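Right, I'll just put the structure down here and ask away after.
A single protein chain has been omitted from the complex, and every remaining protein chain is retained in its original position.
On to subunit A.
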Amino acid sequence: MSKIFAFHGGIHPPENKKQSTRSPIRPAPVPAQLTIPIQQHIGAPAKPCVKTGDYVQKGQLIAKAQGRISVSIHASSSGTVTDISPKAVPHPSGLNAPCISIQTDGKDEWIDHQGLDDYRSVPKQTLIEYIRDHGIAGMGGAGFPTDVKLHLGDDHIVNTLIINAAECEPYITADDMLIRERAEQIVGGIEIINYLLKPTHILIGIEDNKAHAIRVLEDALRHTELNIDIIVVPTKYPSGGEKQLIRLLTGVEVPSGHIPADVGIVCQNIGTAAAINQAVNYGTPLISRIVTVTGGAVSKPQNLEVLIGTPINTLLETARINHDQLSRLVMGGPMMGYTIENDSIPIIKTSNCIIAATAEEMPPAPPAQACIRCGLCEQACPAELLPQQLYWFAKSKEFEKAKHHNLFDCIECGACSYVCPSNIPLVQYYRFAKNEIRAEEAEQRKADQARLRFEARQARLEQDKVDKETRRKERAAQAAAAQAIKKTTLETAQTNPEDQIKQLKTAAAVTRTKLKKALSALEKAKAESSDDIAQLDLQYKQAEHAAEEAQTALEAAEKGALVSAATSNAPDIKQLKTQAAVARTKLKKAQQALKMAEEKGHDGVETLRATVAELETKAANAQQAFADAEASNSSSGAASQSSAMLQEAADKALQTLQKAEAALATAIENNSPAADKMQAGVEKLKSKYTEALSALQDNAKTQQPSIQQATGQQAIERKPIDLKALKQNVSIMRTKLKKAEKLLEATDENSAEASELQQEITRLTQLHQEAKAQLDAEEAIRIKAAAAQGIDLKQLKIDAALARAAATKLQRSIKKEQESEQNNLDALQAELITAQQQADKLTHTLSQFE
């Protein structure tokens, strides 16, 4: 005999089992009407495969299992399907659920059925399917589909099979009587389960109050070759609880949040074993079960073999109900069963007991008194919880604390409520707390999802805006370049005042739009009473100022166009310079605001980021426009200009380098973690400086001839400066700038390093813009040259850009398609390839001229 491992707690309620074991199991009468719910198990409801008016035979499939966790439903007797509609079903909620109603014809006519000749000869998978198709679900109470428990993955190795015959709830004797009368069915079932799971040992757990059943079972086991141990456990509720029985028989505890199979154990109810035997060996689906009908209000308490779908009142009548005495009708045991208010509710696969209780037997609970923390509940709890603490937490809705006290390990066995001297309905409090926590968690999940969706949408919209802006800027830049060509081809040192006005108009319009945006952002922030209202307010004021300035500039230019002969465009350049400077300042401020917002982790960060990006492009644009104007203004002196610029760039690079070196020295002294990064930065800056110097030298070399040529014609045909080098220069500057910015973000914002870095960034920004301006100037010259050759370089560039954009767009939509798993992927991919080819071709042509 194996050792028994006691579990903590437990109670000894009056057993009340003797009443219903005096007479043998008798078949209940076939009712006139069967009501068969399509969901009698845990999992997905079965799908009806008959329709109203169909004639069905006993054992015929009427609803088929759907999904992995589900079982089939069969007709319990022959007759006609009268109705498929929601009806009252046995469920604690008292809600209605879909049922198939059958008008029985009294013939009780079986469909052709036969079991498997030798289940060992069929593949295991087929056998498991067979069990599922015969509607076997756990008959202990929960109704978990049996096939799922028999079909464990390779990650579960079953050491121990436990057959649960404890039947610890008072009143219930269905398993007891089943063992006494049909032990051979049980053994047959165990053999089948053994064949499927191949456990190393098999234990049958049974309480010591079933002496008769134990004897019968021992006899029956003599005829089997299996090594089965009957383990008699002391009568104590809830020893039949799966976790408690496992502990009792094996000493193993199922870890919290796991299933027994995770520790190599599978538990099956003894009634389920018998049902498996009937299905596999005789082909009989689960259409009937043994139900204990007992309680003080029936004069003949007994066990009945009941067809699934039989209304409870049929059973009560069979057991001679006394309606006058009936006060409470319980389905299941007195500890965990639920009351039903309607005696036409049908018996289902999990209904093991009907208690028709009198008022004396189950009196209404007296009013709850105050908890005196007596701790009796704690001594009774089989899950080793602190029920009284959980009660206080549930009552005061301190759900976090309740969870911390392992509320979800409560099995709702009711032992604590049973012993509570103050009559506190403890289990109800736990159910309440669990539901509240579950609802809260579901709510939280929903909110999180909504937030993610919203943020994704917001980001997408911002991205669209930025893309649009970039495209617009590209077009504007091209237009500006074209303008520059026009200007140079006119060979006048004048700017067309009309164009200038147009530009200024655009600038004014842009600033106005910005103003509006800033205003709406400000209003939004105010509405949300956001933290950075002050910041936004400032931004708004700046934008307002900019708008006014732009407007004034426009007006002045218009006036100037009327009045002046516009021989000199120097003032315009100045204005543009100011504009560029203003744009830069704005950009800096916005960057600062962004940083602050990021530090605060504020919601408006995304918007601010977009604003900064916008301002960045704007600042670059302004700078470019300024550079363009300057370049076109001094096209004749382009060479010397660029030489001066290069000189300046070299000087600045040198300065930057020196500062960076100083910063690095400080950082190394302070053991700053950023020192490594800064070291790399300094190295880069050094190479940059060298590059700038060499560029200057190159320029100096080429200057002589180009000046000579320029005296002859215009600077159109001068020997080209290496455009690629310039481009590289620009991109290097950009990278450096970005790196410095990143570095700044990484360093502590209050340190001296940070402010130094900030300065450096400003300087790098200027350098970058200057390099870019230089590049633009060179490009302008080239465009002119191309124009002289009769090729519209501008058009070519636009075409190339468009082609590239089309390709990018296609790529994006392909990505989207992939995400949404739609089918026109191939078409899109083909399109993408064409677009890419087109873009490549154009880029190639373009590169020939550059």
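Assume contacts are C-beta pairs under 8 Å (C-beta built on N, C-alpha and C of every residue); 3 or more make two chains touch, one makes a residue touch a chain; residues count from 1.
Note that contacts and distances are computed from a predicted model.
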Revision key, fill the gap. Record lookup, UniProt, unshown chain, options "Ion-translocating oxidoreductase complex subunit D", "(2Fe-2S)-binding protein", "Branched-chain amino acid ABC transporter permease" or "Ethanolamine ammonia-lyase small subunit" -> protein name "Ion-translocating oxidoreductase complex subunit D"
Check your understanding: Per the definition of touch given earlier, which of A:I4, A:L386, A:L519 or A:A806 contacts the omitted chain?
Key -> A:L386
Point to revise | Among A:G53, A:P123 or A:P367, the residue in touch with the chain that has been omitted | key: A:P367
Revision key, fill the gap. Filtering A:K18, A:R120 or A:H404 for touch with the omitted chain leaves A:H404
**Study point:** Footprint left on subunit A by the chain that the document does not show
**Key:** 7-8, 11, 13-14, 92, 94, 170, 243, 247, 253-258, 323, 326-330, 332, 334-341, 343, 355, 357, 362, 364-367, 369-376, 378-379, 382-386, 388-389, 400-401, 403-406, 409, 412, 414, 417-423, 425, 427-428, 431
